[in-house]
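Remarks on the structure that follows.
With one protein chain withheld, the remaining protein chains of the complex are depicted in position.
In this document, chain identifiers A and B correspond to the written order of the chains, with residue numbering beginning at 1 in each.
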Amino acid sequence: MANETTKNQPARRSNTRVIGWCLSGVVGMFAFGFALVPLYEVFCEITGINGKTGGRYEAGVTQQVDDNRTVRVQFLASNGPGMTWEFRPVVRSVDVHPGEVISVNFYAANGTDQAMVGQAVPSLSPSEGTQFFHKTECFCFNQQPLEAGESVEMPLIFIVDRDLPEHITKLTLSYTLYDQGKQAEVSRSAQTQTTTNNNG
Amino acid sequence: MSAVADTHAQEHHHGPAKGISRWLLTTNHKDIGSMYLMFSFAMFLLGGSMAMVIRAELFQPGLQIVEPEFFNQMTTMHGLIMVFGAVMPAFVGLANWMLPLMIGAPDMALPRMNNWSFWLLPCAFLILVSTLFMQGGAPNFGWTFYAPLSTTYGPPSTTFFIFAVHIMGVSSIMGAINVIATILNMRAPGMTLMKMPLFVWTWLITAFLLIAVMPVLAGVVTMMLMDIHFGTSFFDASGGGDPVLFQHVFWFFGHPEVYIMILPAFGAISHIVAAFSRKPLFGYASMVYAVGAIAVLSFLVWAHHMFTVGMPIAGQLFFMYATLLIAVPTGVKVFNWVTTMFRGSLSFEAPMLFAVAFIILFTIGGFSGLMLAIAPADFQYHDTYFVVAHFHYVLVPGAIFGIFASAYFWLPKWTGHMYDETLAKTHFWLSFVGMNLAFFPMHFLGLAGMPRRIPDYALQFTDFNMISSIGAFMFGVTQLLFLFIVVKCARGGEKAAAKPWDGAEGLEWTVPSPAPYHTFSTPPEVK
C-alpha cells in the first residue's frame, strides 16, 4: 500500500493529491456499487446462480434428441402479493428427453371486474440447471393483459440441453405472476407487436 | 473540498477560543477528538438503553413491555446506533487525538474538513433518532435492512433513514480521507512506514477499507431510495429485480465494515499489551502483514452471511474456504499478543485488564466465527442466537473493550490526571462479568434453536434468556461508572507524568501531560 511514501522525508507532500486519489476511489466505489447490478446479472446468466432463466433462446442448430435419458420438468405457479388472477400450469409436469422441443401451456384467468396486466417472473431450481434450460417461446417474455373475466392459455416452448449435468434428473420451473396493473394502458399497445399468445 | 487542503500550516499558535464557538468552529485535532469521543459515548448510552428495552422484553416469555413492532424498531436502532454512532466515531475520535501525537504531526492534515466531518454526525443521528417519533415508527427491518422488507414493506421513515445513512457515510469518508492524508503526508522526519506505531498502521488500513466500502453502502441505500420513490426495481422481483442482489451488495459493504470496527482496536491493544508487559511487541512486521491480509480477505468472504439463500454449491464452497482462511492472519495476531506477554514483566492496570479480556474474549468470538464458517453447520447456526452471541463477542470485548482499554491508557495524556484505578478496576470486573453473563448463554440459546430478532420465545429458552438479561442490565448500568470515572479524572486527581506507564513507547509520551493545545509545531526527529 502506497509504496512511494516510504522515503525518509514524507512530510509536506501534497494533500490535494491524496484527496484527489481518495475521492476518485470514493466515486469509483460508488459506481462499482451500481455496477454490481449488471455484473451480478451477467454473472447469473453465465452461471445461473440465482435460478433466473434467460431470455429467448435462438438455437442455430437443432439439437439431437437424447432418447436414453429422461428428465422430469415440473411446473409451479404462484401469485405475487395482491394478484387475484387464477394462475396454474395446465400440466403439473412432463417427462422430456434432452434435446426435444416441448410445448406446454399455463392457464391464467382474470376474475376481477377490471382489465389488468400481469407479468410472470421465472425461476428454476436447481439453479445449476438454469443454463441448460432453453426457452424458445415464453409468456414471461411479455406482459400479459387480460380484460375483466377473460382467460388465456399461455404457451411455453423449451428445450432441455443435452449437456445437462448427469446428476440432475428433475427441473422445477416456477413462475410468479405479478400485478402490473398500473401500466395497463402502456403495455397493452406494446403487447400488439410482440405477442404470439393472444387467444383471448 | 480541496480548498481546505493546505490551511493547517498558518493558523496555530493561540490557545483555544472561549465558549461555544470553541467547539463549533474548532479545527484542533484534540478538541475534535474529544467531541467524537463524547458523541460516541452518548450514542453508546442511547443504543445501550435500547438494548435494555430488548433484554427487558426478553426477560420472560410472553409480551410484557413493548409491542412486536416497537421491538423490531429497537433491535434495528440498537444495531445502527452502536455500529455507526458508537463504535465508528469512537475510533475516529481516538484517531484524531492520537494519530498526530503518534506520528509527530502538529494536527490532522485537513483540519477544517475534520470539523465538518464531525458536525455532520450529530445531524445524521438527529435524523435517525427522530424517526422514532414519526408516523409508522422508526426503521423496523434490522440493521441489515434486507429488501423487500425495507423497500416495499418499509415504514415511511425509511427515507429519513436512508438520508441519515448518506450523511454518516459522507462523514466517515471525510474522516478516512483525513486519516490517510495525515498518515501519508504528516509523519515526522525519519518515521518510515515500517516504523509507524501499529495503531497508525491499523488506522491507515481501516481508512482504506472505509473509502472502499462506505460508497457501496451509499450505493445500496440509493438503490433502495430509487426503488421506493422512483419506480425502479433493483430488488423487486415483480419488476425483474432480485432481493438476493441486495444482500450481495449489502454484505460487500458489511463484511469489511466489521473489520473497520475491529482493526483500530487491534492496533491499540498491541500498544497496551507491549506497554504493560514491559517488552517490545512480538512480530511487528507480521502484525502489519496480518492486518493487511485480513483487510484484503474481507472483500472475498461476504457471502458467508448468506449461506441459506440458495447459492449453488460452488459458491458455498468458495466462501467457506475464503472465510476459513481469515482465521490464519487473525490467529497470527492472537499468537503475537500472547507471545508478547510471555516472559514479560506483567502488571494489570485497567488498560491491561481490558486488553487481556479483549484477547481472551475476542478469541472466543473468533472460535464461534470459525464454527459459523463451516457452511453445513451454518445451516443450523444461521440467524439464531448463536450468531448474536458470536458478533457480540467480537464487538463488545473486541471493539468496546478495545476502546475502554485505549481510553484508560491515554486518559492521563488527555487530562493530565491519573484516573481512579480502583474504580476503573471495578468498572472492568463488572463489565467483564456482565458481558459474559449477557452473551455467553446466547450460544446455548442459539444451539438449542432460538431464532434471533424475535420479541417472544418458546418456554425452553426461558432460563438462559433470564440470565442473559440480568447480565445485560449489569453491563449496562456499569457503563455509567465509566462516565463517572472519566469526569472525575478530567476534573482532577493525581498529576500524570509525561509518560505515566513505564513500559509505554512512542512519540505521544514525549509531550507533557495533559498534551498542550498545540503539539509538535516543529516536527521531532525519529531515528
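The working rule: contacts are C-beta pairs under 8 Å (C-beta built on N, C-alpha and C of every residue); 3 or more make two chains touch, one makes a residue touch a chain.
What we mean here is this: contacts and distances are computed from a predicted model.
The chain not displayed here is annotated in its UniProt record as "Cytochrome c oxidase subunit 2", chosen from "ABC efflux transporter, ATP-binding protein", "RNA polymerase sigma factor", "Cytochrome c oxidase subunit 2" or "Peptide/nickel transport system permease protein".
One chain is not displayed; in the complete assembly it touches the shown chains A, B. Note on the undisplayed chain: of the listed residues B:F141, B:F161, B:F252 or B:F482, the one touching it is B:F141.
Within the complete assembly, B:M320 is the residue of B:L37, B:M320, B:A472 or B:A515 that touches the hidden chain. Within the full complex, the residue among B:R55, B:H255, B:H382 or B:H417 touching the omitted chain is B:H382. Remark: the residues of chain A touching the chain excluded from display are 50-52, 74, 76, 78-84, 92, 111-113, 121, 123-126, 148-149, 167-170, 172, 174, 176, 178-179, 181.
Residues of chain B in touch with the missing chain: 61-64, 68-69, 72, 135-136, 140-142, 146, 148-149, 152-153, 237-238, 242-244, 277-286, 308-310, 313, 316-317, 320-321, 324-325, 327-328, 331-332, 334-335, 338-348, 353, 356, 359-360, 363-364, 367, 370-371, 374-377, 379-380, 382-384, 425-426, 428-430, 432-434, 437, 444, 447-449, 451-460, 462-463, 466-467, 470-471, 474.
One rule holds in what follows: only the chains that are shown with their structure count from here on.
The distance from the centre of chain A to the centre of chain B, with each centre set as the mean of the Cα atoms, comes to 40 Å. Considering their complex, residues 1-2, 5-6, 8-16, 18-20, 22-23, 25-30, 32-34, 36-37, 40, 44, 47-52, 80, 119, 121, 125-128, 176, 178-180 of chain A touch chain B. The residues of chain B lying in touch with chain A in their complex are 1-2, 5-6, 109-110, 173, 176-177, 180-181, 184-194, 204-205, 208, 211-220, 222-223, 234, 237-240, 242, 244-245, 248-249, 252-253, 292, 310-315, 523.
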